[in-house]
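Dropping a structure here in structure tokens format, bear with me for questions.
All protein chains but one are shown at their positions in the complex.
Up next, chain A:
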Amino acid sequence: MTSAVSFENVSRHFGAVRAVDAVDLDIRPGEFFAMLGPSGSGKTTCLRLIAGFEQPTGGSISIFGERAEGVPPYRRNVNTVFQDYALFPHLNVLDNVAYGLMVKGVSRAERGRQAEEALKLVQLPGYGARKPGQLSGGQRQRVALARALVNKPRVLLLDEPLGALDLKLRENMQEELKLLQRALGITFVFVTHDQGEALSMADRVAVFNDGRIMQVGAPQDIYERPQSRFVADFVGSSNVLPPEFVARHGGARRWASLRPEKIRLGEANGAGVSGTVRARSFLGATNRVTVEAEGVRLHAVVPAGLPLPDDGAETRLSWSPADLHLMEEA
């Protein structure tokens, strides 16, 4: 099967800065693919390489089997939802959505019909006559989505599309995007720095750092079996345990990741590792307890309602050996 997007040893260097460095990547047709990473990790540059706004300084990119280097953005069957939406302020919503059809020479009546349909798809029917300035952030985002989808792209690129929305709206849009992607069957490539967003929406996630891909896999894989300290720490703020600590407590002499919700807190004289409670914070459904044990700071997340040890109290941490995930990184 041809990949929707395939990177072979792709680099994009800006002078001495290696924004993207020797990246190999295969995005499958019809999948919801997330590129996750901190800012400056190269994920947005990768997106721009697919869109055609950047050209690789090395390696080759193909989109559905066709070589993409040197092909300008306007000749790629790929559309983008921009971070700032980039709606044309001088055009009304309908003309914004119909823009791609207009430049392709579709007749006025036909593009009006298709644009109206696309607006219906993003649940903004009848908003065509308004100017972008009269819309809320969430509505602009939907218009940007409709404007891209109306062109029936084979790959839809989304650059932190939910970044500017408030929490409630963001959660709604996450669900909606997911449903839309299922219904349309278009390949979505989604850039985000929010690990929760990536894990909840994507079929597969690529974690970026320093211009390289650290790990690619299904959300559960990434979360439960991080291959490196960076991934463990960035995705879900896992406890990253040093080799000596792991060796003392039933593991090999390797770095390991232990998820905060896998740690149980017990009586001071029970089994497990003893430590001192340093801080507690209430997170709503859960409480997070910071414990210092043998010079390592560990976070434990316990469901709200369970009794909590006091600050400064001695406690014991325990976990089942299967939850201690040894990483490849030595």
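Everything below uses one rule, namely that a residue touches a chain if its C-beta (ideal position, glycine included) is under 8 Å from a C-beta of that chain, and two chains touch if they have at least 3 such contacts; residues count from 1.
In this text, contacts and distances are computed from a predicted model.
One chain of the assembly is not displayed; among "Spermidine/putrescine ABC transporter permease", "Electron transfer flavoprotein subunit alpha/FixB family protein", "nitrile hydratase" or "Indolepyruvate oxidoreductase subunit beta family protein", its UniProt protein name is "Spermidine/putrescine ABC transporter permease". For the options A:17, A:103, A:179 or A:252, the residue in contact with the chain missing from this view is A:103. Only one residue from A:43, A:147, A:229 or A:259 touches the chain missing from this view: A:147. The chain not shown here touches chain A at positions 51-53, 72-75, 78-80, 82-84, 86-90, 99-100, 102-104, 131-134, 147-148, 151.
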